[in-house]
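Quick one: the structure is below, and I'll ask about it shortly.
The complex appears here without one of its protein chains, the remainder shown in place.
Note that the chains are named A, B and C in the order they appear, and that numbering of residues resets to 1 at the start of each chain.
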Amino acid sequence: MIYLIQQGLNALQLGSIYALIALGYTMVYGVLSLINFAHGDFFMVGAFLCFIVVTFMGIPFVPALLISMAGVAALGVAVERVAYKPLRSAPRVSAVITALGVGIFLENFTLALSPYPKHIPTIIANTSWSAGAVTVSSLQVVVVFLSVVLMLVLHFIVQHTKVGMAMRAISWDRNVAPLMGVPVNYVISVTFALGSGLGGAAGMMYAMAYPVIDPYMGIIVGWKAFISAVVGGIGNIRGAMVGGYILGGVEVLTTAFLPSTYRDFVSFSLLLVLLIFRPYGIYGRPRTEKV
Amino acid sequence: MTLLRASGITHFFGGLCAVTDFNLSLDRDELLGIIGPNGAGKTTLFNIITGVCRATRGSILFRDAEIVGKSPDRIVRMGIVRTFQNIRLFNELTVLDNIRVAHYGRVRYTPAEALLHAGRYREEERRIRRHSDELLALFRMGHLSGERAKNLPYGLQKRLEIARALATEPELLLLDEPAAGMNPREVDELMDFIRWTQREFGLTIILIEHQMRLVMGICRRIIALDFGATIADGTPQEIQTDPAVLEAYLGEKAVR
Amino acid sequence: MGRAFLKKDLTGKERSQGRWVLPVFLVSGSVLSFAIPHFDLLDQYIQLILVYLGINIILALSLNLVNGYMGEFSVGHAGFMSAGAYIASFLTVKVFPAGALAWAFPAAVVAGGLGAGLLGLVVAIPSFRTRGDYLAIVTLAFVMIVKSALENIDSVGGARGFLGMDKLTTLPWTFFWTVATVWIIRNLIYSRYGRGVLSIREDEIASGLMGVNTRHVKLIAFVVSSFFAGVAGALFAHVLQFINPRMFDIIKSTDVLVMVYLGGIGSIAGSILGATAYTFLLEALRPLEIWRMVLMPLMLVLLMLFRPRGIMGLRELPWLEPAADRLSSPNGLNGLRNSRGANGFGGKRKDE
Partner (left out) sequence: MKRTVISIVLFTAVIGVVFAGCRKDGDSSIKVGVIAELTGDIPAVGASCRNASEMAVKEINDAGGIEIGGRKYKVELFIEDSASKPDQAASSAQKLITQKGVVAIVGPNSSSNAIPASEIAESAKVVLITPWSTNPKTTLDAKTGAPKRYVFRAAFIDPFQGRVVAKFALNTMKAKKAAVLYDVASDYNKGIAEFFKNTFEENGGQVVAFESYTTNDKDFSAQLTKMKSAGPDVIFLPNYYNEVPLQVQQAHRLGIRTPFLGSDSWGSQDLTKLCGSDCEGYYFTTHYSPDSAAPAAKKFIQAYTVAYGKTPDDVAALTYDSFGLLRQALAGAGKLDRDSVRNALAGIQGYEGVTGKMQFREGSGDPIKSAVVVRIQGEKFVWFADAQP
């Protein structure tokens, strides 16, 4: 039982991070129907920004987090303007491939600057609390708490602000929204800023939780976050959160109860089974086509 | 002789009843019009007949064979085909290929023969090709066969869509608002065209239409739907004077 | 490349030109594929690159069938490739007698392809219900599952890799399989199934409503595509003489994706071009060291911005189309054109 609680806590931390990255995917997808494969690399840039800011400037946690988020948000908006915007009327997949290209570019560009892994110094005092045999670390608490706060903030923005309403309008129908006076370009920029900013925050938190970073760190995590977003129902904010926790939970629990060599095999098979029963994810709705 | 017999067709859309207890007995060579206000269940009815949606209850016999539960392509091969309210051509394909795609169910060669371009492949392809060329020529689109469908003007796209439907060699043609977006002169042309098509290809036609002039002009029998229920079934004269229709359909139109 | 080279306005006369290109290419290619290694006409390095080129063409073309022609977004190619590589290698190393490899190799390659095709069948089934992004996830998970499974099978070496294959992938074999792939996939595309594949890309629902058995077509497309991915894997394994699960991860799939979308979706010539450009650029840019990998994605992004469908997107070299598909029909359209027919509705031609 204690073992289970401990593993549950592990799953919570991992799931929070997946969820946070998945949110970025889902935001962009929800508004633009674009799978932003570069998102995992935005996340990596966030971690590197955090490294630069903390190591060379000695900036404390909260401003560092804000700088990371702002930096990655700016990057996201810039990439959208330069690389995705011209492709809005092109076939959907062209933008996806462009995103893939942008991602590979970011990875290798960072790599060309410095190939060695970097260490993030301790930003938050690391203490562990033990209750019986269950151990909770301050980091775990911070990661989970911050993730939940960021998700709630995002939820608020999307549901209760004007720009959030505009986002929902565009995601409903991109062709009609401008006719209703929605400033599409502005709203898309905001979407990218928010989505990438979340990626930056995730990068920073990831870097704190797992303080060794390298230019390729975003690839696998990015793909997994994408899977989380889809499992939850891509385009759906609640879905991304739930999907992240499901993936984290499945990964931790298969390791906990089965030989860990089979972890990927089992966890991805389980996700496939889930997708067979719910082909559009947990909160996703099939886009019913009118005939 | 009865070609299509629908009995007790009912279809729910999450609590909402889109079609209720629809019954129809359609003879060969009929030209039936279905009218009704928006949301009356007309297109849903077409979707059920063509296998896009499955009726919650009821049965449809086409030439005495049940079609409820069959996949759309099976139903096409049995001889029912439709056009769409909003044109749905294969935009990036050429006019010719749009027609040739529709021959799918009428081609007799196996995947292996296709992969090796052997056996019946050549002969069958030549036949499809000839048939397509003839069809396009008949529709006066022969000179356009290399054009991509998306490049055609609206009217020609509609014409191509009908030609494509006919390429499946149907017995029953379902036209979903063919006159949408047409001016009166074009509607006149369309009426001639539908009559001509029916004669030329020996078709039975069901037509959904809002343009009363077209429906009253060419259909000898009309069914009026409202909220999924059949409220009238008769000749144009009967429909025009039917109080239920006047109230539900024409009444609403008058208000609008 | 000029417009005359890529004729898309189809007038029969121009199409029939260049018919000699294909036979000349085939004959000289097959002669050269034997002559080059035999007389050492090109050095070993270039011969190796040519073998890679053939394999990459097979990969790009087979992925193009599903992603470009059918309009799905599969990222599962590495998984099919690994299945082919492992099955064929297992056969040549552990099953077939060492003395009989000359005839056993083609059999192993086909077996690898069939094994991959069988997996393709499994992956095709979810595609009946889902499309686009959901199918992408299914194939992504598929790659990870296959990789994880291979890591756990000790009889093929697990993570340490499998080796012991002879260098059986020669230039003639590569040429043969490349031509076979191009030929069969072209044949498929110019058949009713191929037109079904295209119509699914354009409008799946309308496709079914025009009588196309979409499930059947999807199955065929997935199986053929994964078959050739398996073939490419088998050839790959027998040129490197070593395989391990990590070679076939999602990165490999993205490499193939890049080739396909670089060259152009829905085009055989595009895939050939994309694979060629990719293979040669990767080698030619070697002097740039790390910056090679920075420049390559940048070029891809720029290309996408200026040519969103890739270099040859949705266009085809005329001499890759079968003669029977030419537009000048034997009947002659002019005879039929105005004889009888509809009193047309729907206005005039756009250009009138």
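Going forward, contacts are C-beta pairs under 8 Å (C-beta built on N, C-alpha and C of every residue); 3 or more make two chains touch, one makes a residue touch a chain.
Note that the coordinates shown come from a computational prediction; the quantities given were computed from them, not determined experimentally.
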Here the chain that is not shown touches A, C
Using the document's definition of touch, tell me which of A:90, A:111, A:165 or A:184 contacts the absent chain.
A:111
Of the residues listed, C:37, C:106, C:132 or C:158, which one is in contact with the missing chain?
C:158
Suppose we count only contacts with the excluded chain; which residues of chain A make the list?
3, 6-7, 10-11, 13-14, 108, 111, 115-117, 119, 122, 126, 128, 130, 133, 135, 137, 139-140, 206, 209-212, 214-217, 219-221, 251-253, 255-256, 260-261, 263-264
On chain C, residues whose C-beta touches the chain left out of the figure:
1-2, 4-5, 17-18, 21, 43-46, 48-49, 52, 147-148, 151-152, 158-161, 163-167, 236, 239-247, 280, 282-284, 286, 289-290, 292-293
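The rule is simple: only the chains that are shown with their structure count from here on.
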Which chains does chain A share as contact partners with chain B?
C
What is the identifier of the chain with the smallest separation between its Cα mean and the overall Cα mean?
C
Applying the document's contact definition, name the chain pair with more C-beta pairs in contact, B-C or A-C.
B-C
Which chain maximises the distance between its CA centroid and that of chain B?
A
Cα centroid separation, chain A vs chain B, in Å, comes to 47
List the centre-to-centre spacing of chain A and chain C in whole Å, with centres computed as mean CA coordinates.
33
Chain A, residues touching no fewer than two other chains:
291
Sites on chain B at which at least two other chains make contact
52, 84
How about chain C: which of its residues touch chain B in the complex?
9-11, 184, 187-188, 190-196, 198-199, 201-203, 205-215, 220, 224, 266, 314, 322, 324, 327, 329, 331, 333, 336-350
What part of chain C is in contact with chain A in the complex they form?
67, 71, 73, 126, 129-130, 133-134, 136-138, 140-142, 144-145, 147-149, 151-152, 205, 209, 250-251, 254, 257-258, 261, 265, 290-291, 293-294, 296-298, 300-301, 304-305, 308-309
Report the residues of chain A in contact with chain C in the complex, numbered from low to high.
29, 35, 83, 86-87, 90-91, 93-98, 100-105, 108-109, 111-112, 115, 219, 223, 226-227, 230-231, 234, 261-265, 268-269, 271-272, 275-276, 279-281, 289, 291
